[in-house]
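For this view, one protein chain was removed and the others were kept in their places.
Labels run A, B and C following the written order; every chain starts at residue 1.
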Amino acid sequence: MKWNSFSEFLAMGGHALYVWGSFGACLLLMIVEPILAKARRSNALTELKREIAARKENVNENF
Amino acid sequence: MSNRIVNWFKFASPQTFYPLAGKMIPWFWALTAVFGLVGLYIGFFVAPTDAQQGEGYRIIFIHVPASWLSMFIYLIMAFWAALGLGFNTRLSGMMASALAPTGALMAFLSLWTGALWGKPMWGTWWVWDARLTSELILFFLYLGFIALQSAIDDARRADKAGAVLALVGVANIPIIYFSVKWWNTLHQGASVSLTRSPSMAQTMLWGMLLMALAFWMYSIAVSLTRVRAIILERERHAGWVEELKELKS
Amino acid sequence: MAETSLLSALGAVIRRDLLLAMRRKSDVLTTLFFFVIVVSLFPLGIGPEMAMLRQIAPGVLWVAALLATMLSLNRLFAADHADGTLEQMALSAVPLGVLVTGKVVAHWLLSGLPLALLAPVLGLQFDLAAGSLGVMVVALLIGTPVLSLIGAIGAALTLGVRGGGVLVSLLVLPLYVPVLIFGAGAVEADLGGLGATAHLSLLAAFLALAAFFGPWATTVALRIALE
Partner (left out) sequence: MLEASNLECVRGEKSLFRGLSFRLDPGACLMVQGANGSGKTSLLRMICGLAQPEQGDIRWNGEPIRKLAEDYRGELLYCGHAGAVKDDLTALENARISATLAGTPVDVEAARLALRQLGLKGREDLPARVLSAGQKRRVALTRLLLEKRKLWVLDEPLTALDKTAVANLGGVIDAHLASGGMAVLTSHQDLPLAAGRVEQLRLD
């Protein structure tokens, strides 16, 4: 193991801000992007459900 | 037209691709996690401290993969665009528009990590080095593509117009890169050449490679998720969409 | 279609666009005035030290030329699109690529060429020597056609799209980077005593590439816009 303690690991030899700033931003964006993509799909699904329900109602009224 | 081509187009139809993509997504997430964890382990615990750059150099484990992917995704985007333009397949255009935001994200990450890496090395957040400058232009190209597609209401026209732009962009990227490089050497600007660092150890290369694989799998997973959303939005009136089990519940 | 009739169609498009521009001079003059005013604003923002101005002159003139070209791009196809002429061109027995080339040439004659001829006068404001002014004019003469050719693709893609005017700059400006680098670089190299031949030949190479692929891509984009 090359790190003597956890705090040393966090300090990154004095470059903590830069290293964790990079990795943190990367992690954050890679969590946010899939959530947005999934939200887009579930949005599309709910809209579709609404549309199909509306269409079915129309059919029922016609008969 | 031969039957085989027709069949192939059927396979590439949104209807067959939608469930297929759904089945593939979890696998790509799993691969992302595996490659990412091993890559991070090598990056943080196996790779030695750099003699000149200290611990700050560990940023390359995401900076370099993000740069690679940002360029690679543009190529793939242009490939789908050309396919869509040439064969008029609907799925190709959707793939291209699903890839663009991920590509832009990769370009942004490359710029962000480049800036954070430049600060401890040169004391400034931004250096006009050839790689960062071309990455910035690539980011603008992505933004242009996304802006053009979202400005056009008719989805089919948006696909085709985006395809032309992506192809023009992909033809220009080498020229832009070459120009920026020439400009950079002429002005004797800073040169960020992380990968060519003399202390580049074998383990670092492995770490970078694994992280690049993780980023790649991530990009596939997230753009497949997005393409599924796009398929649903575009094929709203197609009969097969109504038969989906997601809609029955 | 015979070669001569293609050339006469090309000539006819150029003459038509020039004639239309002469009937509506203000459009052309606005672009030129924009170029002059942008260039003249820089010394006011930066200060009148001649050494500094000499140094920034190539970049300033080129960026201003880029923006001025940008400004005139919206007019390239918009009027013809609105009144149906573009449809007629797309249905002409003459290949659309030829007509598009004619329109791009006319656009250059009305924007790039006047900019190049005006540049030495503005260069004097920045205390450039006669030799550098000459290099500047040559660089602009070779470089501005590339701006028109690439810009035409952007103009065709954004035809009839909402917010087309701003959008076209987002699409086209990143693609202008090589021309900016080598155009301004030519003058800088001359100022630094290095000779501008290498830069100018690269610009000429860009021009050859753009002249070959530009009209073709524009044609594809126009057919998409008309569909």
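Just so we're on the same page, a contact is a pair of C-beta atoms (placed from the backbone, for glycine too) under 8 Å apart; a residue touches a chain by one contact, two chains touch by 3 or more.
Keep in mind that what you see is a predicted model, and the values were worked out from it rather than measured.
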Which one, C:A82, C:V121 or C:V166, makes contact with the chain that was left out?
C:A82
Please pick, from C:A12, C:I37, C:V121 or C:V166, the residue that touches the omitted chain in the full complex.
C:A12
Counting contacts across the full complex, list the positions on chain C that touch the omitted chain.
1, 5, 8-9, 12-13, 16, 19-20, 23-24, 82-85, 87-95, 99, 226-227
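One rule holds in what follows: only the chains that are shown with their structure count from here on.
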What is the distance in Å between the mean C-alpha positions of chain A and chain C?
43
Listed in rising order, chain A residues that touch 2 or more other chains are none
Help me check something: in the complex, which residues belonging to chain B touch chain C?
85, 137, 140-141, 143-144, 147-148, 151-152, 157, 160-161, 164-165, 167-169, 171-172, 175-176, 178-180, 182-183, 186
Sort out for me which residues of chain A touch chain B in the complex.
1-3, 9, 12-15, 17-19, 21-23, 25-26, 29-30, 33-34, 37-38, 40-41, 43-45, 47-49, 51-52
Which of the residues in chain C end up touching chain B in this complex?
150, 153, 157-158, 161-164, 167, 170-171, 173-175, 177-178, 181-182, 185, 188-189, 206, 209, 213, 217, 220-221, 224-225, 227
